[in-house]
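Shown below is the structure under consideration.
All protein chains but one are shown at their positions in the complex.
A and B label the chains in the order they appear, each numbered from 1.
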Amino acid sequence: MFSTTVSDNYQLRAENLIYEINDKLIINGISFSVTSGEMLFIEGSNGSGKTTLLRILSGLMQADEGKITWNGKNIEEDRIEFNQQLTYLGHSTGVKAELSTLENINFFSSLSGLPQKENSQSAIEWVGLKGYENSPGRHLSYGQQRRIALTRLLMEPSQLWILDEPFAGLDKKMIGALEKRFKAHVDNGGLLVLTSHQHIELDQVNTTRLQLG
Amino acid sequence: MTHSNPFVAMLFRDLRIAFRQRAEIMLPVIFFVVVVSLFPLAISPDPTVLKSIGPGVIWIAALLSILLSLQSLFRSDFNDGSMEQILLSPFPGSLLMLARIIAQWCVTGLPLIIISPLLGLLLHLDAHVIWVLFISLLLGVPYLNMVGAIGVALTIGLRQAGALLSLLVLPLYVPVLIFGSNAVISAANHLPYNGQLLWLAALLVIATTLSPFVISSALRVSCSYR
Partner (left out) sequence: MSVKDKVWLWFHRMASPAYFYNLAGQLLPWSIVATTTLMLIGLIGGLVFAPADYQQGDGFRIIYVHVPSAWMSMFVYMVMAVNSAIFLIWHIKLSDIVARSSAVIGASFTFLALITGSIWGKPMWGTWWVWDARLTSELLLLFLYLGYIGLRSAIDDRRVAGKAGSILALVGAINIPIIHYSVVWWNTLHQSASVSKFDNPSIELNMLIPLLSMALAFKLFYLCILLINSRSELLEQEKRSQWVKELVTSS
């Protein structure tokens, strides 16, 4: 089901990132690199800049100083190539209240213009939303909306996952399924960057821990 | 396997969302009609007076009603996080923005243009004048949508975005207001009006080529801070 060929070796590298908010250095000269088959786990208390760092890594924000490279190329230089390889999940789910589960998922998958790995039906089954295909987003709970966003992990053919609190609002069963999915992604040569309040340990996965704040 | 064109997907998503909030998309048109019908009450029901102020009144009402409808453009996407996904799409952001403007024009600009002949009748405009009014709005209103969207992209997420939006956008609407209402006045006075319409067309071409890029880079800037 989750088969991708490990043909390339990818690398995300951050050098000396600095970012300040209201004269306060939130990110103070951070450097690291993640390569294919590795996980970067970013820890820190609330307000320590985890979300800011993820947004900078995904290219939504620009650091005051320092640079981020993807396979040696500055991500600002080739946004299209970088975005093709990126799946970013933030705090907000991006689920539209007026659209049904299926319509939301189909929109996400068409937005990239790339062929998807799975069809929306099996993605819906994976996140356990079978029976909710036609429910509008406004009738779904926060947890269900998060599940809709998570289908992107199954469908998008990306190598780099940047996930902000992926377990928020999920039950134990879904968390288990998600951890399995993470493991499969990394084993297939994917890169995983995430923040979580929850402790997470993936078996035999090369994990870097980064403490913020 | 879902694999369709992002431009089409964006366009249909926006249209679908708009048609599911029917009350909201009717509001700008109702506003347009109400504002125009206030003028005879405030000034005079005399047909000669209405004939002379009519073109300007309809144009200003159209402009304000577009401005009103712009307030909600991008807002829900900004709040629910879809904007981040749109900005991170590998598909060119300017094309996605063009799709959104077309959708926005279909649900706000087009109804307003369609109903404008009726308002022309209310203000006692002659048939050939109403025709010119219709054409001038057809050429000018998309410009209002596009330039307005630049203002929305710059002010999204700000406190008092609405008031600021009017200040940013209204001066930029002046050329279209001048050429648009003047084309109609010229038609009413049996003067040539082709020049004005050509100007509107030229402005529309400029706005169509430039504004999608500006909107997409402005959104990128606005969304880079929370």
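Things to note:
One rule holds in what follows: a residue touches a chain if its C-beta (ideal position, glycine included) is under 8 Å from a C-beta of that chain, and two chains touch if they have at least 3 such contacts.
As the structure is a prediction and not an experimental result, all values here were calculated from the model.
When the full complex is taken into account, the listed residue touching the unshown chain is B:Ser217, out of B:Gln21, B:Ser52 or B:Ser217. Among the residues B:Ala18, B:Val35, B:Leu70 or B:Leu154, only B:Leu154 touches the chain that is left out of the figure. For the chain left out of this panel, the touching residue among B:Phe32, B:Trp59, B:Phe91 or B:Phe179 is B:Phe179.
Residues 150, 154-155, 158-161, 164, 167-168, 170-172, 174-175, 178-179, 182, 199, 203, 210, 214, 217-218, 221-222, 224-225 are the ones on chain B that touch the missing chain.
What we mean here is this: only the chains that are shown with their structure count from here on.
Chain geometry summary: the mean Cα position of chain A and that of chain B are 37 Å apart. Residues 1-6, 8-10, 13, 16-17, 20-21, 76, 79-82, 84-92, 223-225 of chain B are the ones touching chain A in the complex.
Considering their complex, residues 55, 58-62, 79-81, 83-84, 86, 88, 90-99, 103, 106-116, 119-120, 155 of chain A touch chain B.
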